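Omission of a single protein chain aside, the complex is shown with its protein chains in their original locations.
What follows is chain A.
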Amino acid sequence: MKRIITLVVQNRSGVLNRITGLMQKRQFNIESISVGRTEKEGISKMTFVVDVEDHRKLEQLTKQLHKQIDVLKITDLSDKAIVARELALIKIVSNASVRNEVQGIIEPFRAAVIDVSKDSLSVQVTGKSEKIEALIELLRPYGIKDIARTGLTAFSRGQQPQAAELTQYSLLK
């Protein structure tokens, strides 16, 4: 099962290595990682999407992460109402003749063209991973030259609905 786990960590050298190493050692599969600074100096936040077998393994993962001295807080967002976004840059083959057509495709995704050259065009899109994947599929026929994705980053919504309503907000269910 896929889980979204965020970690608040002390921004010490080697901390990313520590965390990814631990996951590798205990055989957890990392689908994506994103890391950035927070509003507090010296504190960073990491967002992991991991694939774990079952709840027991998940419990092991969070407990092992807790043991890391530099980890201050672990949140499993998977069962919460969250806001989650990923950013992708997609470069496709394109000449003047298809530009308008592409524009039409990306518009409903609220994506933007951010670079154009003689024979290529670059699109920026943000959203949930499924949305990004959908856009990539639509652009694939034009010929994809390059893709850069940030991996998912997320936090919980300001207001958490009652447990019963949760599923509709949750990303993974």
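Rule of thumb we're sticking to: a contact is a pair of C-beta atoms (placed from the backbone, for glycine too) under 8 Å apart; a residue touches a chain by one contact, two chains touch by 3 or more; residues count from 1.
Criterion: contacts and distances are computed from a predicted model.
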{"item": "Name under which UniProt lists the unshown chain, selected from \"Spermidine/putrescine import ATP-binding protein PotA\", \"Acetolactate synthase\", \"2-oxoglutarate ferredoxin oxidoreductase subunit alpha\" or \"4Fe-4S dicluster domain-containing protein\"", "value": "\"Acetolactate synthase\""}
{"item": "Sole contact to the chain not displayed, among A:Leu72, A:Leu89 or A:Leu138", "value": "A:Leu72"}
{"item": "Of A:Gln64, A:Gln103 or A:Thr126, the one touching the omitted chain in the full complex", "value": "A:Gln64"}
{"item": "Absent-chain interface as seen on chain A, which is shown", "value": "9-10, 13-14, 17-18, 21-22, 25, 56, 59-60, 63-64, 66-72"}
